[in-house]
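Of the protein chains in this complex, one is absent; all others appear in place.
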Amino acid sequence: MFSLRDMFFISMLIQAASILAPVFIGGQRRASALAHITLVAGLITGFISSFLAVFFPMAHTVGTGFFGLPPEYFRFDPLALYFLCVVQAVAIPTAVFSYSYLEHYIGEGRSVKSLYVFFAGMLIATQMVVTINHAIVFLVFWEATSMSAYLGMIFEKEKKEVQKGSFYYFVMNHVVIFLLYIFFFILHRQTGSWLLSDFRVVTGNSGLTALLFLLALAAFGMKAGFMPFHFWLPRAHPIAPSTISAFLSGIIIKLGIYGLFRAFQILSPAPLWIGWLVLVVSMITAIFGVWYALAQHDIKKLLAYHSVENIGIIGIGMGIGFIGSAYANIPMQILGFGGALLHVLNHAVFKSLLFLGSGVINNNLGTRNIELMGGIVHKAGFFVFLFLTGSVAICGIPPLNGFVSEFIIFNSFFTAARELKEYYPLMMLVSAVGLAFVGGLAVACFTKINAIMFLGTQRGETKPFHVSAYDYISLGVLALLCVVIGFCPVPFINAVNNVVSGIVPQGGAELLNINWLYITVIFTLFSAVALAMYFISKAMRKKFGFRESDAWCCGYNRLGPRMQYTASSFADQINDIARAPLGYHKKGRAGEGIFPPSSGFESHSADLVDNRIIVPGYKKFISLMSAIRLPGNTDIRYYVAYILIMIIVYSVVGFLWH
Amino acid sequence: MALMNIFEGLASLFFVLLFAPLFAGLVNKQKAMMTGRVGAPVWQPYYDLFKLFRKETIRAKSASFISGLSPAINFAAVIIAASMLPVCNAHPLISFKGDIILFAYILGTARFFQILAAMDIGSSFEGMGASREASFAIFVEPIFFFTLGSIAFITGFTSISDIYRSIAMDRMSYTVFIVVCSISFFILAVTECSRMPVDDPNTHLELTMIHEVMILDNSGQDLFFYQYSGNIKLLIYIVLETAFYYPLGAGLTAVGVTIFALNILFVSFVLAGVETVTSRFKLKDMPHYLLFAAAIGILNLLIFTFNK
Partner (left out) sequence: MENVLSILFCLSLLYLALTSRVKHCVNVLQAQGIILAVINTLPLFHHFTLGEIILPAALLGIKGVLIPFYIRKIITDLDIKDPIEPTIQQFTFIMLVITLMSAVFVASGILAKSTEINIIPFASGFSAIITGILVIIFRKKLLVHVMGFLAMENGIFLFGSAIAFKLPVIIELGMLLDIFVVVFLMGIALNKISTTLSGFEAAQLRRLKD
C-alpha cells in the first residue's frame, strides 16, 4: 500500500508528464487530448489520496515515502491537505473544461500548446505551494504559480488590453514576492531554520510580531485581493483565458488565504488590533467589492469583483478568529476560522463554475458585454440551470453551499457577542448587518446578470449556442458539489473541524454543535415542497388549460429585444443610492420634439481606489523613475551591466557588515 | 412533550396558512371603511385565490422554465419561514439555534427567484419592478438584523422563538427599546409586503408599481401561488410584529389567545390606518425612508447599550 506521500509524488509525476505531450506530439488535437487525459489522471490520483486524508483522517498515514527527497521539505498537516484537496477538486473540472476550451482555439487555428503548458504548470506549482515546508522552495513555487498564471494570461498577447491588464498582475506579484522575502528572512534570522514548521517568534516581542503580521497581511492580502490591493483582480481576470481566470479566482487568490493561515500559525496569538484591522478591512472589501460588481457590464470583470467580495467574507471569518485568539477564546477561533475555511472551498467551487460558464458564453457569443446577450435559456436550458446553481450558491441563500459557510460566520458573530460581552454585541451586530447587506447586494447583482444574460430574448446578433459534453461534465460536477455541500454539510464540517483543530490546538466541538441535521432536513423539506408545488401546478395546468401569448405591453404588440430592461437600468437604482463612494456617473440624452433624434443612456462606475490611488500613483512613479537618466537608457546591455554593479555593491556591503 | 411541541408547531403553521388571506381581507375592509367605502367582504381574498386556482394559465412566449419554477419556490420558502413563527408563543415547528439567519435568507431565496421570474418575460414593465424590488431588498436584511437581530445579540438567543420568549417588559429602558424596535420592524414589514408608503397594492399604473408589476404577466396557478405566498408573507411579518408584545399576556390559554387575536386585530387596524393617511413615497425617496428605519434601529441600539 502506498503512503500519502508516495501517492502525492506519483500524482505530481503523472501531471508533470502531461506537459511532455504537447512538446513531443505534433498534432494539436492529439497532443491536447493526450495531455489532458494524463493531467486529469494525475489529478484524480492525487485527489483520491488527499480526499481520503481529509475526510477519513484516521485511516491514512503520511509515511516517509521511498522517493529520495528529505521528508521535512514537505508538510502534510490537515491545513495543507485541506487546501490540496480544494485545489485538486477544482483543478479536475477545470482541466476537463480546458480540453474543450482549447478545442475552440484549435478550431480558430491558433497554437494552444503554450497555453496548455502554462495551465498545467500553474496547477502543479499550486499543489506544490500548499504542501512545501521549506521557505525558499515555497517562494520558488509561489513565483512559479504566479508566473505560469501570468504567461497563460497573456495568451492573446496581441490585444492591447491584455498587455495592459496583465502588467498590473505582474507588478503585483513582484511586490508580493518582495514582501515575502522580507517576511521569511526575518523569520529565518529569528529561528535559524528555513522550515515553515519551525518558524517561531519569541513570545513577548510584540513589536516584531506586529511587524511580521503587517508584512504577512500586506503580502498575502495583496495576493488574495483585499480592498486597497484588489486593483489587479478586475484587470487581470477579464483578459485571461477562462481556464486561467477560473483557476486564478477559484484557487490562486486563496493561496493568499493559505498564507495568512500559515502566518497565523507562526505568529499566534494575534494582537487584538490585527483582528480588528482584518475584520474592518474585510468588511469594506466585501461591501464595496459587491457594490462595484453591480455596476459592471463585463461578465468577467463583474465576477472578478465578486471574488473580491468573497475574499472579504473569508476575511471576516478570519478576523473573528484573530480577535478570538487575542482573547484566547476557543469557540470564536473555531467558528471564525471554520467559516473562513469552508468558504474557501465553497467559493473555489462556485466561482470556478461561474468563470467556466462565462468562458462558454464568451466562446459562443464572442463578447463579454452582458448588455449584448439575452435569451440563452431558450438555446441551452441546462447550461443556464447550472450557471444559476452557481449564482444561487454565491449569493449565500439556501439551499446551497454558500449559505452553509455564511451561517457559520454568522454563528461566530453570535458567539463573539455572547463570549466577550461589553461592546461586542454592538460591534458584532454591525458586522452581521454588513454581511447581510453584502448578501442583499449579491442577490441584486446575480439576478441582474442571470436575467440579462439568459432570460428574455437575444439583444445583439443571434448566434447558435453550443455547449460541449466536456463543458457539461465540468460545470455539472461543480454544480453537484454546490448542492452536496449545501444539503449535506456534515462530512465537510467534520473535515473543516479537523483542519481547525490543527490551527487551534486546544480544539472544541463548536462547529459540530451547530444543528446541521436541521439544515439538511429543512433544505430537503424546502425542495420537496417546491417540487410538490411545481408538479401540482403542472397537473392543474393540464386540467384547467394552458396557453402561451405575447407579454403584456399596454396593448402595444411589437415588443422588441431592444426594449428589454438592460443591466445598466437594472442596477441604476441601487448604484444611485451611493453615487459618491462608487464614483457612479451616468450620461443620458432624451429625444425631444415630434421627431425625436436617437436617445440613449449609459452609466459607468469608477473604482475609487483604482482611480484615485493606483493609477495616479503609478503615473507619478513612472514620471519619477523616468527622471533618472543613466547612460544607455534604452540599451538592455547597459541594464545588465548595472545589475552586475549592484551585485558587486551588495556583496561588498554584506561582506563589510559581517 | 416533544409530541406536544410538534403538534403546536403544526397548529401554528396551519393557522398561518389558513388565516393569511383573511388578514389581507381584514386590512382591505378596514381601509375601505376608513375611506368611506363599503369595501369587499373580508372573505374576498379566499374567493380570489379559489378563482385563480381554477383558471387557465397563460404565459408569455418568451418565458422559460424559471417562470414555472419561481412560484413553487416562493411558496416553499414562505412555508419554511412560516413554520419558524412563534404564533401566540407556541413552540414553532422549526426551531434551532441560528434559525433567525435561515429565516432572513430563505426569504432572500424567494426574492431571488421572484426577481428572475419577473425578468424572464423580457418586458420593460417587469424589469422596472424587478429593479425596484432588488434595490429596496438590499435594506430589508439590515433592518431585520437591527431590530430582531439586535435583541438576539443582546440576549444571546439565536432562535426566533427563544428571542421572543426572552422579551420581558419589566424595565423602562428595555420596554422603550422593544417599542422602538417594533416601530422599525413595522417599516420593514410594510416594505417587505409592499404595502402603502412603499408600494401601493391597488395602483393601476404599471409605471408606479413595484410588487404588482413583477407578476403582471402571471395568471392562473402561477398567480395563485404568488398571491397566496404574498398573503402568507404579510401574516408572517404581522405575527412577528405582534410578537414584540407577547409579554402583554399572549399564551396558549383562553385569555392568551384572545390577547393575541386582539393584538393582530390592532395591527391590522394600524396598517389600514397608515395606508389611509399616507400616500406612496416617491421612488427616489424610498431608500431614505428605509435608511431612516435602519437609523432608528441603530440609534435605539446605541441608546440601549449605553444606558447602563
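Letters are used for the chains, namely A and B, taken in the order the chains are written, and counting of residues starts over at 1 for each.
Convention: a residue touches a chain if its C-beta (ideal position, glycine included) is under 8 Å from a C-beta of that chain, and two chains touch if they have at least 3 such contacts.
Everything numeric in this text was worked out from a predicted model, so none of it was measured.
Participant: Using the contact definition given at the top, list the shown chains touched by the missing chain.
Facilitator: Missing chain, whole complex, touching shown chains: A, B.
Participant: Please identify which residue in A:Trp273, A:Tyr423, A:Phe535 or A:Phe601 touches the non-displayed chain.
Facilitator: That would be A:Tyr423, which touches the missing chain.
Participant: Which listed residue (B:Val176, B:Leu262 or B:Leu283) would be found touching the missing chain in the intact complex?
Facilitator: Result: among the candidates, B:Val176 touches the missing chain.
Participant: Per the definition of touch given earlier, which of A:Gly27, A:Gly107, A:Gly366 or A:Pro581 contacts the omitted chain?
Facilitator: A:Pro581
Participant: For the full complex, which residue in B:Ala32, B:Met169 or B:Ile298 touches the chain that was left out?
Facilitator: B:Ile298
Participant: Spell out the interface residues on chain B facing the chain that's missing from view.
Facilitator: Residues 172-173, 176, 180, 285, 287-288, 291-292, 295-296, 298-300, 302-303, 305-308 of chain B touch the chain absent from view.
Participant: Contact with the hidden chain only, please: which chain A residues?
Facilitator: These residues of chain A touch the chain that is not shown: 423, 577-581.
Throughout what follows, only the chains that are shown with their structure count from here on.
Participant: What is the distance in Å between the mean C-alpha positions of chain A and chain B?
Facilitator: That gives a centre separation of 36 Å.
Participant: Per the contact definition, I'd like the list of chain B residues that touch chain A in the complex.
Facilitator: Within the complex, chain B contacts chain A at residues 53-66, 68-69, 71-73, 75-77, 79-80, 94, 96-99, 101-102, 104-106, 108-109, 111-112, 115-116, 119-128, 130-132, 134-135, 137-142, 144-146, 149-150, 152-154, 156, 158, 206, 216-217, 220-222, 225, 283, 287, 301-302, 305.
Participant: Can you name the residues of chain A that touch chain B in the complex?
Facilitator: Going through chain A, the ones touching chain B are 374-375, 377-378, 381, 384-385, 388, 392, 395-399, 403, 406-407, 410-411, 413-414, 417-418, 423, 425-426, 428-429, 432-433, 436-437, 439-441, 443-444, 446-448, 450-452, 454-457, 514-515, 518-519, 522, 525-527, 529-534, 536-538, 540-541, 544-554, 559, 561, 563-565, 569-574, 577.
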